[in-house]
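One protein chain omitted, others in place.
So, chain A:
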Amino acid sequence: MFGQSNVLAQGEVNFPPSVEDFYLPSIAPWGAENNYWFTKITFMVWLAVGILILFFLLTYRKPQLVPTKKQWLAESIYGFVRNNIAVEMIGHQGVRFAPYFTTLFCFVLLTNFFAIVPFFQISPNSHIAFPAFLALISYVLFNWVGIKKHGFGGYFKRALIPPAPWYILPLLIPIEAFSTFLVRPFSLAVRLFANMFAGHMLLLVFTLGGFAMLNANALLAPISVLSWVMTVALTFLEFLVIVLQAYVFTVLTASYVQGALAEEH
């Protein structure tokens, strides 16, 4: 809405796109650099939160046994996460995590979805701050659940000591500790961030590339058109990535919670 049009308005195309294209000027105070409180990104986060709250509160103001269309839609979203993620991964006790998983899924999905909505065209999740915060919650959640279920010592014993011969344990324990307590939150955050970052970067490359070639030489116009066709095709790919990453983030969180709750190793 702001960044790309600024770039295009300058007449010369800023190509190739860089990391700086992800850091858009502040909305208030207008145009200020390095003020991150009110940017397009934070605006979209608030917007997503507002849309989700309004949607769910309005559709579930008066729930009925025989659902209306909107109520059915809201119930389908919740039912999908509840049955296909929470109960599927964790089992019967997964139902109590379903509300959080659904909130997480909806939030990631909608914020991801801004990546291909006209005039938004960038996802807040291409800034690592948001995925990192979500990953932090998942991290705290699965550790908290594990400690609550097995006790502090019991949980770490289960998490760190795999059923293996004693002589291999010195090798396994550091690997388990590293993968469970360091890699998990990091990979969770980076996976989502990198996908959205790369997706936006790809769209930028092909969109701006078309303009760059047109500016460089009018004879390259057919290739510019090809480049924009690629943009459209990549937008479809991006849609796939958006849904998939929202699903993956939720499923992995559920899987970690399941691992923390599991009786055996």
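One rule holds for everything that comes next: a residue touches a chain if its C-beta (ideal position, glycine included) is under 8 Å from a C-beta of that chain, and two chains touch if they have at least 3 such contacts; residues count from 1.
Note that in this section contacts and distances are computed from a predicted model.
The chain absent from the displayed complex carries the UniProt protein name "ATP synthase subunit b", chosen from "ATP synthase subunit b", "BMP family ABC transporter substrate-binding protein", "DNA 3'-5' helicase" or "Putative aldouronate transport system permease protein". Per the touch definition above, the residue from A:Trp37, A:Phe152, A:Phe178 or A:Phe236 contacting the chain not shown is A:Trp37.
Of the listed positions A:Phe114, A:Phe130 or A:Tyr256, the one in contact with the omitted chain in the full complex is A:Phe130. Remark: the residues of chain A touching the chain excluded from display are 14, 16-23, 33-34, 36-37, 41-42, 45-46, 48-49, 52-53, 56-57, 60, 63-65, 74-75, 78-79, 95, 98-100, 102-103, 106-107, 124, 127-130, 132-134, 137, 190, 193, 197.
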